[in-house]
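Just below is one structure, and these are the notes that go with it.
Omission of a single protein chain aside, the complex is shown with its protein chains in their original locations.
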Amino acid sequence: MSSSDGARSESAGNGETVVEALGITKSFDDVVALDHVDLDLTRGEVHALLGENGAGKTTISNVLAGIYRPDSGIIRLDGEERHFRSPAAAVEAGIGMVHQHFRLIQPMTVAENIHLGWRDTPRLITRRMLEERTAGVMDEVGLRVNAAAEIWQLSVGEQQRVEITRTLARGARILILDEPTAVLTAQEARELFGVMRSLVAGGRTVVFISHKLNEVLEVSDRITVLRGGRKVVTRPTLGATPRELARLMTGEEREVVRDARSAPGDRPLLQIEGVTARGARGFMALRFVSITVNAGEIVGVAGVSGNGQTELAEVVAGLRRVELGRVVVDGADLTRSSSRRIADAGVGHIPEDRLGVGLVRTAQVRDNAVLRNYWSPENSGRITLRRGRIAEFARKLVDAARVQTPSIHSPAGYLSGGNQQRLIAGREALVAKRVFIANQPTRGLDVRSTEDVRGSLLEKRAAGCAVLLISDDLDEILQLSDRIVVMYEGRVLGEFQRGEADREQIGLLMGGHAGEAASEGR
Amino acid sequence: MSTIETPRRIHLERRLHIGPRRSALVRVAGLLVALGVALLALAVTGRDVPALGVEVWDFLSIGDSIGDSFGLQSTGNLATPILMDAIAVAIGLRMRLWNIGVEGQFYMGALAATGIGIHLDLADPLLLVLMALAGAAGGALWILVPAIARAYWNVNEIISTLLLNFVAIAVVNWLSIGPWRDAAAEVVQATPQVNARLPLVPGSLILHIGFFLPLILAAVCFVVFRSTRWGFEVDMVGGNPRAAAFAGINVPRRILTVMLISGAIAGISGMVHLTGVTFRLQGTISNSYGFSGFIVAALAGASFVALVAGGLFIALLLSSGIALQGAGLSVYIVLAIYGVVLIGIAVGEMASRYRLVTGRGETRSPGKRAPP
Partner (left out) sequence: MNALFGALRTAIDAGVIIVLAGMGELLTERVGVLNLGQEGLIGIGAIAAVISADLGAGPWVAFLVGMVAAGVFGLLFATSVVVVRTNQILTGLAVVLVGVGLSNQLGNGFQGSPVTSRFTSFRIPILADIPQVGPALFDHTVIVYLSYIILPIAVWFLLFRTRHGMNLRAVGENPAAADAAGINVTGMRLLYTTVGAALSGAGGAFLMLVLTRSWSVNVARSRGWVALAVVIFAAWRPSLLVFGAFLFGAMSSLRFIAQQQNWGIPSALLSTLPYVVTLVLILVPAALSRFGFKGRSSVAPGSLAQPYFREER
C-alpha cells in the first residue's frame, strides 16, 4: 500500500523534463479557454491537472494530444519544438490520451478494438491471431482483460483498461487520463492508481486530470491548478492540503460546511419491506430487501454500482414491478401503484442516468419542467393542457433551481450540462414532498454543482422528508447519511448508524465479505 | 516565440432549434433550385419549356373561376389522397415512427369499403358512414402486425410496413379481377361500382367534398399536438422514450395506438378516393399516393401548415405532369423531375437543420457553452 508513497517522494520534480508547453492560448469563438498557460511534465511522474469544470484542464490536454491546435504558444517534446497536425501525429510522437467517453466499439472484441486503426495490425487477420497479439501487448503493458470479450460485456473499469492498453500499445510515453475515476467505483479507482504508479515506475509520464482533491493528493507527484483558463500554480503534492487546493481551485476561501443537524425523526415515511424484484435481464436484482427511512432522515445506500441499487430506486419510484414485498409511503401501500400515483404521493426521484432518462432534449425547458406533474388538475384539464399555468410553474422552477436559460421555450438540449442537471434535480426536489430518492446524484458533477445537490438533500432532510441516497462514493455517504445500509447482490448486508460506521467494514461488505466484517467483532 | 495559426475551419454544426420561418424558407429555396435544374435539363434536351408552361397554365385554367377549372379541380382530387396519407404518416413521425406502409393501408381501406359498398345497398349517407368505418378498420388492421412488432418487439417498422404494401396491392388485384369482378362490364378489370358516392362540392365539375377532410384533419392535428395532453405525451415519446416512460407514459401502448390511428387514416383515405373519384376498386386505385404522402410528411417536419402547403404543391406538380403528357412529356420524366425536386427539398431540409460555421467570428447562439 505504501510503495506509492516511497516512489513519490523520490521522483517528485526530479526527473528530466519531457514536455514543455509555453504560453498556450486557445479560444473558441468568443470564449477564451486557455490564456497563456505554461506546463511542464517530467519523466516518471504522475502530474495532476486540477480545476473545476471549464478551468481548461481538458483543453490543454487536447492541445498536447493534437486534438486542438493552439492559437499561440509552443510545445517542446524532449527539447524539440513540435506542431501536431492531428491526434495521429501526437500519438506518433508518444503522447496518448484516454478520454472520459471511451472511443470503444461495443459489439467488437477487446482484441479488435485494440487493433483498430493501428499501423502494426497485419492486413489479414483472424480473431485468434488478434487475441494472441493482444495478450502479448497486455503482458508488456501490465494490464489484463479478457481479449475475446466484447466490450459491452466488460465493466467500466475493464473498458477503461482496454482504452489505456490501446494507447500504450501505440507507444505512448506520456499518457493523459481525463477524469478517469468519474466512471469507476472506489475499488476500481484504487486499482487504477496502482496501474498509474507502476507505469511511471517504468519511466513513463502520466497526466491525471481531475477535480477530486482526495485522489489528486493520493496519487500524484506534482499538481498544476488551473482556474478560468489560467494556470494558478504548479507545486509538489507533498505538503499540500485539501483546503489550500480548494481555495486555489475556486479562488475563494471555502468553509467546510459543518452540518449541525438536528436528530432525525422517528416517524417512518418510507418503508421497503421484503421487496423482491427482477432486473432488466431477467434475473433477480433484489432479494427480500427491507429498508426504512424516517421523516427528516437520510439513509445512505452504499455499494458498488450494479448490486441492485438502481432497481431499488426504480421499485420505489414505481418504474419496476415488485414480485414480493411492499413499498409503503407515509402509511399508504403504493406497491402496485403507477409511477404517476407515486409521484403524486410526493416521491421524487433523481435517476442514475439523469440526462438519458430525466430529460427530453428536443423539448422545451417548459415541457421538461412539468414532465412529472403535467397531468395534475392544476396543469391540465380532461383533454387539454393549461399552458398558462404550466408556463408559470416552469418559470418558478427555473428561478428556484437557478437554471440559466434564455427562455423557458428554449429546447432543453441547448442548456449546458450543469443547467440540465439543475433542472432535473430542482424538478424532482419539488415533486419530493415526502420521499426523495437520489441515485448517484453527484456523479460527474463539478465541485459547485455537487455542493448544491448535497445542500438540497440536507434541506429536504431539514424539511422533514425521507431521503434515500444511493451512491458509490463512500465519502459522500459517510458525510451525509444518518444511517447507512450496504447492498451487495441484491441484498442488504449490513446497517450502521452515523458515527459508528467504519470505512473498512463497509468496504468489506461492499465487496461481499459479510463473514469477515462480522468476525472483526465490532 | 512563434505562433501557430489555426486555419479557419469550415464545418457543419447542428442546430437544435429551427425557427419555422427559416425552416420553410430554406426548403422552398431548395425546391425552387431543384425545379430550376429540372427545367434546365428539359430545355437542354430540346424541349420547349415556355410552351410547356403555357400548356400547364391552360390546363389549370388559372384565369377562369375555380368552378370551371377542370384542371384545378382534378388537382384538388389528386391532393386529397396525398394529403390524407401525408397526415397519416405525419402523426407517426411525431413519434419517430416511419409508416411507409400507408400505400398498403390505403388499399386495404379501399378494399374494406368496397366490400361494404358493393354488397350493401342503403341510403347514401348511412352507407358512406359504414364504408368510412370499414375503411378505417381496414387500414388499422393492415398495420396491426407491424404495430405490435414495433411496439413490443422493436422490429423496424419501415421494412415491415413496406412489405405489406406489396401484399395489399396483390390482394386487391386478385379480388378486383377475380371474385369481386364486375361481370357485367366485360372490358373493365375492376369491381362493380360501389353503391354510394361522395357528393360533389356545390358548383364544381368533379371536385368532391372529401377534399376538405384532410384540411379539417390537419387543423385538428394542429390543435391536438399543441394543446392536448395526449399530443404532449406523443411528442415526449418521440423526443425520448425513456424519459417518457419515466413520466409514466406507457410507451409500447402509445406506439401501438399511434400506429393504428395512422393506419386508420390511410384506410379512410382509400375509402374517400374510392367514393370520390374511382367508384370502383381496381389494382391501380392508387397512383403512388402513399409514396407521395410519405414524402410530403417527411419534408414537412413537425408543421401541419407546411404539410398542407407541400401536399398541395406536390399535387400541382403531378397534375401538371399529367397535363404535359399530352405535350409529349412522358410520365417517367415527370417522375424523374419529382425525384430531383425531392432531393432539392431534402438538401434544403438538411440545410435548415444544420448551419455552416466558418471558424471564429460567428456569433454564438445564446446558451451555448465552450467545449471543455
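Going in written order, the chains are labelled A and B, and every chain counts its residues from 1.
One rule holds for everything that comes next: a residue touches a chain if its C-beta (ideal position, glycine included) is under 8 Å from a C-beta of that chain, and two chains touch if they have at least 3 such contacts.
These numbers come from a predicted model, not from an experiment.
In the complete complex, the hidden chain is touched by one of B:Ala29, B:Ile118 or B:Ile177, namely B:Ile177. Across B:Leu25, B:Val49, B:Val220 or B:Leu335, the single residue that touches the chain missing here is B:Leu335. Considering the full assembly, A:Pro107 is the residue among A:Pro107, A:Gly331 or A:Gly388 that touches the omitted chain.
Residue-level contact of chain B with the missing chain is found at 11-14, 98, 145, 149, 152-156, 158-160, 162-164, 166-167, 170-171, 173-174, 177-178, 291, 294-295, 298-299, 330, 332-340, 342-343, 345-347, 349-350, 354.
Think of the hidden chain as still there; on chain A it touches residues 87-88, 103-108, 112, 115-118, 121-126, 282.
The rule we apply is simple: only the chains that are shown with their structure count from here on.
Centre to centre, using the average C-alpha position, chain A and chain B are separated by 46 Å. Within the complex, the chain A residues that touch chain B are 22-23, 27-31, 33, 53-54, 57-59, 69-74, 81, 83, 318-319, 338-340, 343, 351, 353, 356-363, 367, 371-372, 374-375, 380, 383-385, 387, 404-406, 410-411, 413-416. Chain B contributes residues 1-6, 16-17, 227-230, 232, 235-236, 239-240, 242-248, 360-362, 364-372 to its touches with chain A in the complex.
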